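Shown here: the complex without one of its protein chains, the others still in place.
Order of writing sets the chain letters: A, B, C and D. Residues in each chain are counted from 1.
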Amino acid sequence: MLKNAIAKSMSRSPWIYHVNTGSCNGCDIELVAVLTPRYDAERFGFKLSGTPRHADIVVISGPVTTQSKDRLVRTLAQVPEPKVVVTLGSCPQSGNVFKGSYSVEAPVEKFVHVDVAIAGCTPKPEAVIAGLYKAAEILQKKREAMTK
Amino acid sequence: MMLVNYIASVILVVLGLYTIITKKNLIKIVLGMGIVDYGINLFIVSTGYNDGGTAPIYNMTELVSGAYFVDPVPQALTLTSIVIGACVDAMALSLVIKLYRQYKTVDASEIRRLRG
Amino acid sequence: MMFPFIREALSNLFSKPSTEAFPAAPVQAKPRYRGRISYDPEKCINCGMCKKVCSPGAITTEIEEVEGGQKITYHFDLTSCTFCGTCEDFCDEKAIKLTDDYLMVAEDKKDLIVSGSKIKPVVKGKLACNTDSCIFCGLCAKNCPEGAITVDRATKSWTVDHEKCIQCGKCISKCPKKVLAFEEPAPQGVIFGGEGCVYCGICAKKCPEEAITVDRATKSWSIDRDKCIQCGKCVSSCPKKVLSMGPIE
Amino acid sequence: MDITGALYILFKILIFPGLLFAVVIGLFLAGLDRKLLARMQKRVGPPLRQPLFDFLKLLGKETIVPHAANKTVYLAAPVVGFTALIVLALFIPVFGYSTFSGNGDLIVILYLLTIPAVALIVGGSSSGSPYAGIGISREMVTMMSYELPLVVVLLTVARKVGGSALCFSLGDIVSWQAENGCLAFHPAMIPALLAMLLVIPAEVGTQPFDVAEAETEICEGPLIEYSGAPLAVFKLNTAVKMFIMTALFANLFFGGIETGYVALDAVIMVAICALVTFFSMTLIHAVTARLKIEHLFKFYWTVVAGLAALSLILVWVGL
Partner (left out) sequence: MSYVHFPVIAVMTLFMGAFLTVVLGKHSRAVRSFLAIAASGIAFVLIAMLVKPVLIDGEIISYWMGNWNPVNGYAIGIGYEVDQLGMFFALLVVSTILLSAVYSLRYIERDSSQEFYYVLFLMLSGSVLGLVLTGDVFNMFIMIEIMTFTAVGLTAFRNTGFGSVEAAFKYLVIGSIGSSFTLFGIAILYGQCHTLNMAQLSAMLSGNHSPATLMAFALMFTGLAVKSYIVPFHTPAADAYTTAPSSISMVFSGMVNKAGVYGIIRLVYIIFRTMDIPAVQTLMVIFGAVTMFIGVTMALAQHDFKRLLAFHSISQIGYVITAVGLCTSLGLTGGLFHAMNHTLFKGLLFLCAGAVLRATGTTNLDQLGGLSKKMPATTVCFLIGAFSISGLPPFNGFASKWLVYQAAYDKAVTTGNFLYVFVTIVALIVSVMTLASFIKVTQAAFFGQLPERLKDVEEVPFLMQLPMWIMSALCVLSGVFYNFVDKYLLVPAVSAALGVSRYIDSMMGSGYAAEKCVTDIQASGVHFSYWNPMVWLALFVIVLCAACLCILTSKGSRGEILEGDGEDGKYATFFSGEKALPSHVGGSDLFWGFKTDWKGYFNIMEGLHSGVVNDYALYVVAAAAIVVVFTFMFMR
């Protein structure tokens, strides 16, 4: 019973940790916009946490610059399982307009497994909500898989 | 009259304290401590004084009726106190030597590594 | 007042929240929102202009030789797209459109790639027979599905009805002496009519491959045939209609 | 002690007014706080059960002990804090109904209240993170800040109730109010009441006074390295602390409105707790921004302590 309750709570209280790997701040702003009264992601229990240790969902924005690559990998390792990795915007998936630069390591999939990709440059807050919602569901599934 | 003794002892104590407070030289501070000691010793020995009393030594042959001797206890106290005072002074002076070796000065205002 | 928001906070408490009930009630994007790309391969003339103007290089093409021509596939990688809309602007055929679908969320990256393909038929020359080596066995005629070939062994004549021929190539494969073949087609290309040209240079501007050079001063028009991809943009954009597509020398 | 008595005490400890009651009401208040805050910001806000979801979710996460941490202290700290809070819950009567009859001594409460904070500090410190180092320093300064007004408020109440006799017992304070009316309606106690309202958010650590756990500046401060079950217990501690502080407030200032029926009392108590939560935490949270640590200290030692001292002086001159 407790197991079920925990699994159910997983999708209802996902805490987000946001990693900016050299983003232009467009996506970052939209992510914050998601918490504003108009979109209010807190309805679903989303909360921005300040440290990866508290996080369930890691949101990556930015094209993963060479400088930030190690930090990203280290930070992701510090997130306790179950965790879901979400890429926000086009940059982490492809590098977007920075593609091919000597200082850009995108796509992020080279280092981590990405669970949900939210495309857009920047994504509309609704898309962010939809993406995070999907991530929360994946989180629950991962938890259920863990305890099986 | 013992009043002079008392006044003198208080003056000695005050002078000693004055020395300790105002003089920067460590040797002078130690001397000040000595002066305080002597003032107090004078005071103690004065408290036991009885005018016209003899030395407080039991000697049955010389003990005549009506004769009395000074209080022996303060004298014993004074002796003890002098011994202790001498110890303290010796200790203080030895510390001054050590201090001079470490700090190369006997100026109290320079010897202040421990502060705040 | 030390706390200017106290009144607002209290009045908000008793008023309706301004939150949109998003996942429950779908939200229409605002007009002119640039979202998911839709691509109509039928309209596409494979000019490649979109690919050229795309700054993040989100558009890729694949050309595959298939039966009946080249299969040309366009991939629009939404995870790489900046949604600037330049490709839409540059597409003369209106084959690309940025829709208002903003929900570009996927677990699998493939879901975020919009693709479309069409088969561009290959132009073949006419069927011809080298009658010098032909033995007029008639196998070709027998195998022709349309009955376009007529072989007369007696008169040693071999004829083909080009109207009926569908260029299926069965005859070629059946020929024992391998004397049948499609003729080399005349190379297609832009033909410059000359008469009436005002040397405006629109064709040069429209050319995605910059194959056309127009010099107004010397009234010269030249084309680099190697560069030309025969997209036909110059033809459609010519104001004086002096350009045409056709076989060239 | 016979078996029924033992069971009864166990009931008190584990269910009402001990563990279960405190936890449920604490989570309820925490949820209410978040919901009302959201509504004040024109948001829908999380459901009332959100703190419960958070708690359960954290239980299901991995518990990572960082390499730099001292494992024993790191894991024991939240449990110690939680234990202290539950003991506190037993000390704070539901108006007339208290577990240890009349033993709710104010000084004991004051000191037990420091234990959760100390647990947080020591736990954070043992995690070995420099962010936690900054966090614990801030938490400690916060504690020093609110302790002065809290002490003065408690002494004021003790003087008001006890007169010229020593009265540190919360039970006596409540029964005094039953006879003489709630302390909240005594004019001399109004400044103390306001001071107490301002002390609660710092004690609990909500928005303008949450310098110690400022997640945007120092990554949650002492909690930075915590994950999983220990973090869940820490979050639970905050929720229970909300209940403890508001219940303490209810007993100190609205003591005498008991009906005699324990269930009804409990409902009234929760209602007062909710009101206090709203006024002291939610409303202040909604209209202010986070203070700096030195401003926080100054604020508590001047404004709040001043209010409390005013009340103390008024009471001392016999008002």
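Keep in mind that, in the parts below, a contact is a pair of C-beta atoms (placed from the backbone, for glycine too) under 8 Å apart; a residue touches a chain by one contact, two chains touch by 3 or more.
Worth saying up front: this structure is predicted, and the values here are computed from it rather than measured.
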Visible chains that the absent chain touches, using the contact criterion stated earlier: A, B, D
Touching residue (missing chain; options D:83, D:180 or D:288): D:83
Option touching the unshown chain, where D:229, D:252 or D:307 are the choices: D:229
Touch with the omitted chain, as defined above, among D:129, D:177, D:238 or D:311: D:129
Residue numbers in chain B that touch the chain omitted from display: 13, 17, 20-24, 26, 29, 33, 36-37, 40, 43-44, 47-48, 71, 73-74, 77, 80-81, 84, 87-88, 91-92, 95-96, 98-99, 102-103, 108-109, 111-116
Touch list for chain A against the chain that is not drawn: 2-3, 6, 19, 51-53, 68, 70-75, 77-78, 81, 146-147
Contacts of chain D with the absent chain, listed as residue ranges: 9-10, 13-14, 18-19, 59-68, 70-73, 75, 79, 82-83, 86-87, 90, 99-100, 103, 105, 107-108, 110-112, 114-115, 118, 121-122, 125-131, 133-134, 136-138, 140-141, 143-144, 147-148, 151-152, 155, 158-159, 162-166, 168, 219, 224-225, 228-229, 232-233, 292-294, 296-298, 301, 312, 316
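Rule of thumb we're sticking to: only the chains that are shown with their structure count from here on.
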Chain occupying the most central position, where position means C-alpha average: A
Gap in Å, rounded to a whole number, between the CA centres of chain C and chain B: 116
Chain A and chain D: spacing of chain centres that average the CA atoms, whole Å: 34
Shared interface positions of chain A, touching two or more other chains: 37, 40, 43
Residue list for chain B, restricted to those that touch at least two other chains: none
Contact pairs between chains, per stated definition: A-C, A-D, C-D
Partner chain A, residues of chain D touching it in the complex: 34, 38, 41-47, 50, 52-57, 59-64, 131, 214-216, 218-220, 223-228, 231
Complex contacts: residues of chain A adjacent to chain C: 37-40, 43, 87, 90, 93-97, 99-100, 109, 114-121, 123-124, 126-127, 129-131, 133-134, 138
Residues on chain C engaged by chain D in the complex (per definition of touch): 3-6, 9-10, 12-13, 15, 17-19
